[in-house]
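The structure is given below, and queries will be raised subsequently.
Some chains have been omitted; the remaining ones sit where they do in the full complex.
Just so it is clear, A and B label the chains in written order, and each chain counts residues from 1 on its own.
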Amino acid sequence: MTQVIRILENVRATTPLVHCMTNSVVPEITANVLLAIGAAPAMIDLPEDARVFAGLASALLINVGNGLGEQHQGMRLAVDAAESAHTPWILDPVAVGGLPVRTALAREVLQHHPAAVRANASEILGLTGESAGGRGVDATDEVEAALGAARSLTQSSGAVVAISGPTDVVISPDRTTRITGGSPLMPLVVGTGCSLGAVVAACIAAARSAQLTDHDGVVAAHALFAAAGTLADRQASAPASFRTAWIDALYTVKPDEVVRLAAIEES
Amino acid sequence: MTQVIRILENVRATTPLVHCMTNSVVPEITANVLLAIGAAPAMIDLPEDARVFAGLASALLINVGNGLGEQHQGMRLAVDAAESAHTPWILDPVAVGGLPVRTALAREVLQHHPAAVRANASEILGLTGESAGGRGVDATDEVEAALGAARSLTQSSGAVVAISGPTDVVISPDRTTRITGGSPLMPLVVGTGCSLGAVVAACIAAARSAQLTDHDGVVAAHALFAAAGTLADRQASAPASFRTAWIDALYTVKPDEVVRLAAIEES
């Protein structure tokens, strides 16, 4: 728990600069969420600019949801640059499985040592080839059904693997953590999952600068989201007002409140 | 009226998966609106992925507002795939008329049997070549002035044609329905028109699975928007708070409340 507090404090202390290469639906909420938690967003897709920036950023998010070919080319260059510069990068394999182009892209970049993979259960199964993925961006598989695939993925890639659901599971080769919290309204707000990928990036950067593990960073990000979701759920009962309350809560919630509100369980 | 209730209930019962190929301004509100009404959004523009997905989705939205050439190519493939798979698809000819590239695209895809065309009066006149279109995305023509063009369009294309305005008109070869409701604040919130196109897609899918007509589906979508607009107008007097109240209302309003709030008139 003290790691979560230290990481969230360190995000505000160091303002990690997160290079986001993300889909066309969520850039605005992703940027607003990063600003709310104390990080700094930069969306840069153009190949040459992305290549330059990935080497300078604190962390890089690759979200393979809806984008065009030139952005995909930028992602390839950015992942290469991040790998060379030891910039931690995060893969969010949105709706991977049934869609041929983005599935091939996700599997290709996965070879370049992401620090973490964050997805729902169907996407983890889609990425590892054990399922055709979910229904659009929604998971049709349960979190626990993807645990085996997630364990294989963390072993083969070295990445921390996070599966989002009512209870999130964060897995690395020698550690499994479950985080419970949030609200049933969260899946009704587009971008809550995608912006979590960006917050994972920010928290991994903050964890590394505090000499903590990437696994700790991923747990801190999920705990923060769960806690803000729990707080917003007390204030709002419909998705648009929930969205406002939730971003406000990401801004106002204190790190010690996060660890009180989110149920974090190691196993 | 019972058709409207059955369709809106069926959206929540069947969660139609709406493949949205839409403009750069509105993906987020479109996705949030679909989630609020009980449907599932998927934004997929990349040609090969769009081609695959259009055959699997419950319905497809083609909105020719601001997009790039690769998305336009994806739209061509998706419309073809939808036509082959009998996936209902909806055309929203945003600002068609004066802009050469998107006007040519809209007229080209129109040949592939859309289930519905949804637009404002200027766009209907622009699509049929009777006007140079509106002023940007805003209508400069009155709904009633576009009735003749809409009648020609439904005859020639077979599509249900909906003209949005203070009173919406839904026209098919043998039926005309007018829906009144909403709020004068709706045109001040970007994406209320564009997301209506996506909701038309969801409601046509739900209508078909309930053995009702596409015309019924288009009416249900417009009635839902009008009712939510009326409810939100009671709570908010400026556009950003209206936007929140309106999306919340799309989530909370019950189907029987929709038919009480929206004035639906057959002629």
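In this text, a residue touches a chain if its C-beta (ideal position, glycine included) is under 8 Å from a C-beta of that chain, and two chains touch if they have at least 3 such contacts.
Quick caveat: nothing in here was measured; it's all calculated off a predicted structure.
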Which copy number describes the whole complex, given 2 displayed chains of the same sequence? 3
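Going forward, only the chains that are shown with their structure count from here on.
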Give me the superposition rotation angle from chain A to chain B, based on Cα atoms, as a multiple of 5 degrees. 120
I'd like to verify one number: the distance from the centre of chain A to the centre of chain B, where each centre is the average of its C-alpha atoms, in whole angstrom. 33
Would you pull the chain B residues touching chain A in the complex into a rising list? 17, 19, 24, 27-28, 31-32, 35-36, 40-46, 48-49, 52-53, 56-57, 68, 70-71, 243-249, 251-252
Which stretch or stretches of chain A touch chain B in the complex? 23-26, 28-29, 65-70, 95, 98-102, 135-138, 187-191, 237-241, 243-244
